[in-house]
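One structure is given here, and the rest of the page talks about it.
As you look at this complex, bear in mind that one protein chain is not there, while each of the others sits in place.
Then we have chain A:
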Amino acid sequence: MANFAKPKGPQFAVEVYSNEHLPEGGREVNAIVTVTSTGGGTTGGGTTGGLAPATASTDSGGPDAGGPDAGGPDAAVAIMVDCSGSMDYPPTKMRGARDATAAAIDALRDGVRFAVIAGTHVAKEIYPGDGRLAVADDRTRAAARHALRRLAAGGGTAIGTWLRLADRLLNSADAPEAAVRHGILLTDGRNEHEAPEELQAALDSCAGRYTCDARGVGTDWEVKEVTGIASALLGSADIVADPAGLAADFTHLMETAMGKEIADVALRLWTPLGAEIKYVKQVAPTVEDLTGRRTPVGPRAGDYPTGSWGDESRDYHVCVEVPDAGIGQEMLAARVSLVIDRGDGTVQNLSHGLVRAVWTDDLAASTAINPQVAHYTGQAELAQVIQQGLDARKSGDTDGATAKLGRAVQLAAGSGNADTARLLAKVVDVVDAATGTVRLKAKVEDADEMTLETRSTKTVRVTHAKNVQHAQDT
């Protein structure tokens, strides 16, 4: 499946911030790779360089895919709406879902292929039907809105079937080869009418074929299912506790999807002989471990999927263990590239950066931790301790939950992650944020706990003040 779509494709810039100075015998190199994609119409990436900047930028320069509309890239979108029986309890959920889908349809750009799927224990095409995709214009949008009246609650929940239908539609002949393929999935309950293995199999078969945002409405759904879908399909996950908020959320989701300009971008890592990649994580805007998603390409290189990109910036944490070399030696620990498959077996290199390792006997250099690396190491730990703390809380381990959530409060406060700190404060009473002293709240709203869990992986970027503070250490 191909790739770029816009006449003037986005430009990618790669910046590397790393702990490149290793002490004698040191082997672990940590680097934060900031990838910034800027629209084809603008030049440059606003890159500012950095402590160890390895910046490059390449215009992806794709051929004109000839979209019929005002310059947007080709795209195909499928909206999957939960129509299980529980959507009528309360009935505002079904109403909210209908309104939200209508809002999303309104946000479709002219020329975008789209379909609406009603999901129960089976998947059903609501619009346009017959295994086809509609092309968005005023007429089809109106027809689709009209068809939404057929969205009615009744039946079970088998999300895997929805995902497979969306896959068939999005990858049908109606969708241009180069289209950005995206799904929006809404559910209100647990995936009760198929085995977890079936959902996993569906995710495995859909992964890489389209991206998908997942939303849970109400509080009766399973956080790990929704976040699992979004994670596997490289989309976002969130909670919409109040159905009234769905329309605004869907509009935002669709606008974001319409902003995607290039699909199937992979993060390619080359490492030298004898080096081992310990992990690769997306760390901003959310924490997403990509380590297990490596696809080997050629000697000592592998691709990690990143999905589709619009005007945005993401950070990745790459940890490489390199063979030891002597003081004064320098080597390339990793070469980071952004690549897209041209569809003919070759790839286009969008941009690349270098992660170096330099062995030094200068303790000041080898013990200094790059602020970016330190920051995201903390953010990854924050996501982890929130998850662990909530798991402990559910299993009745009060002490464990208090300790983990206390650490989370400390990390959130210390790193300036105000959103997460606010969510934490709804689950625990904060006695002292600096030391991480907290008490579990006796009564916690389900929505608050689920919101915290769903959003635990959200990170904030490193702040300037933190840099200054850090530098005084050296």
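Operating definition for what follows: a contact is a pair of C-beta atoms (placed from the backbone, for glycine too) under 8 Å apart; a residue touches a chain by one contact, two chains touch by 3 or more; residues count from 1.
In this section, contacts and distances are computed from a predicted model.
Missing chain, UniProt protein name, picked from "BlaI/MecI/CopY family transcriptional regulator", "Protein phosphatase 2C domain-containing protein", "Glutathione transport system permease protein GsiD" or "Anti-anti-sigma factor": "Protein phosphatase 2C domain-containing protein". Between the chain not shown and the residues A:103, A:214 or A:275, the one that touches is A:275.
Listed residues A:36, A:236 or A:372: the one in touch with the omitted chain is A:372. Considering the whole complex, the residue from A:83, A:206, A:319 or A:354 that touches the absent chain is A:354. If you put the hidden chain back, the residue from A:241, A:297, A:331 or A:460 that touches it is A:331.
Mapped onto chain A, contacts with the missing chain fall at residues 17, 23-24, 48-51, 53, 55, 271-275, 300, 322-323, 325-333, 335, 354, 356, 358-364, 370-372, 464, 467-468, 471-472, 474.
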